[in-house]
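Just one protein chain is left out here, and the rest sit where they should.
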Amino acid sequence: MARAAVLGRLTWRVVTVGAVVQESERAVTLTLESEERITHRPGQHVDVRLTAEDGYQAERSYSIASAPDDPSVSLTVERIPDGEVSPWLTTVAEPGDQFEVRGPVGGYFVWDDSDPAPVLLVAGGSGVVPLMSMIRHRRRRDLHTRMRLLYSARGEPDLLYRTELDELAGDGFDAVYTLTREAPPEWEGYRRRIDAPMLAEVRPAERGKGTVFVCGPTPFVEATANSLVLLGHEPARVKTERFGPSGGGS
Amino acid sequence: MSLDGNVLAGALADIFSFEITAAQVTCAGCGTQAPAASWVVFAEAPGMVARCRTCERVQLRLVSDGRGRTWVDLSGVARLEVGETR
Partner (left out) sequence: MSSARGVVTRGFRGKRAGAEHSRIPPGQYLVSDFPVLSAGPTPYLRPDGWDFRLVGTDGGQLARWGWTDFRALPHETVTCDIHCVTKWSKLDMRWEGVSLDVLLEGVLPEAAYAVAFSEGDYTTNLPVADITDGQAWIATGYDGHDLEPEHGGPARLLVPHLYFWKSAKWIRGLRFVERDEPGFWERLGYNNYGDPWREQRYWGD
């Protein structure tokens, strides 16, 4: 029985890798070129689909790292050991290679730049990627909304975008770091997993006001979101995005 | 490991004309109202399962056969509200 395929609002489109930049030992930023300009909102992600020669396919979601006003979209991907897709993106992809993306998508985990409320961004590992899009967008549009990043990583070499974050500091934005496994002797940031006392010290706004975006591995997000709610943040103003193997980020 | 409703955005954008993750959904089991982004999602293709974060009851199930057919069961959602939250 012949049946017309349902035409989706979104289709897979082919992108070509433009540039590949190693951000850290495990993370790579890929800039993507496409026929039609891809426009996104800060915080959104795309679904990436790779197809092997024999037709085998795998799909995963990756957050967009670039600002909406940037000429091209870029993704920062962290290699998951034994991952399905991230090993190709981080160790094989070269300029000129092609794959498909669907999106950008995500209407929840986006920063509305017309909201004047102060913003706290809390990143666990590669969860910093969608938050970086928000930070870059704020700079591109020369916005003055108070914004602070609290960024947790295992060690200093795992911190992404460090130089850029240092340069962006000032004019209402700053970054605070915490290392959870090892820190260099001269380290001046925090040295432990994010907890309620740290969040209480770091948040840029009065108790409960402002928007918080939390992104990282599922256990990190759950612990952080719980602490924020215990500290008095309104749950509806704490937005979360969980990364993990299969689906988001491997 | 489970993810959250954000990971469904792409698959559901293929079917629905509105952005699902920002939609307010009401669980048919416990009545909790929350953004679909808050769902606990088990996203193993070809079947995705989204559960209520409060009571774990299945909210949405999606199966896509990769050849143009998709099935969606939303019987765990009592109500969906789309549009700007005030």
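Here are a few things to note about the model shown:
Here the chain labels run A and B in written order, and each chain numbers its own residues starting at 1.
Here, contacts are C-beta pairs under 8 Å (C-beta built on N, C-alpha and C of every residue); 3 or more make two chains touch, one makes a residue touch a chain.
Predicted model only: the values in this text are computed from it and were never measured.
The missing chain, though absent from the view, touches A, B when the full complex is examined. Take chain A: the residues that touch the chain left off the picture are 5-8, 11-12, 14, 49-53, 55-58, 82-85, 88, 92, 97-100, 102. In the full complex, the hidden chain is touched by chain B at residues 2, 14, 40, 42, 44-47, 49, 51, 56-58, 61, 63-71, 73.
Basically, only the chains that are shown with their structure count from here on.
One inter-chain figure worth recording: chain A and chain B are separated by 22 Å, centre to centre, where each centre is the mean of the chain's CA atoms. Interface of chain B with chain A (complex): residues 1-7, 9-11, 13-17, 19-22, 35-38, 41, 43-45, 66, 68, 70, 85. Listed in rising order, the residues of chain A touching chain B in the complex are 5-6, 8-10, 45-47, 57, 59, 61, 102-103, 105-109, 217-218, 221, 236, 239-248.
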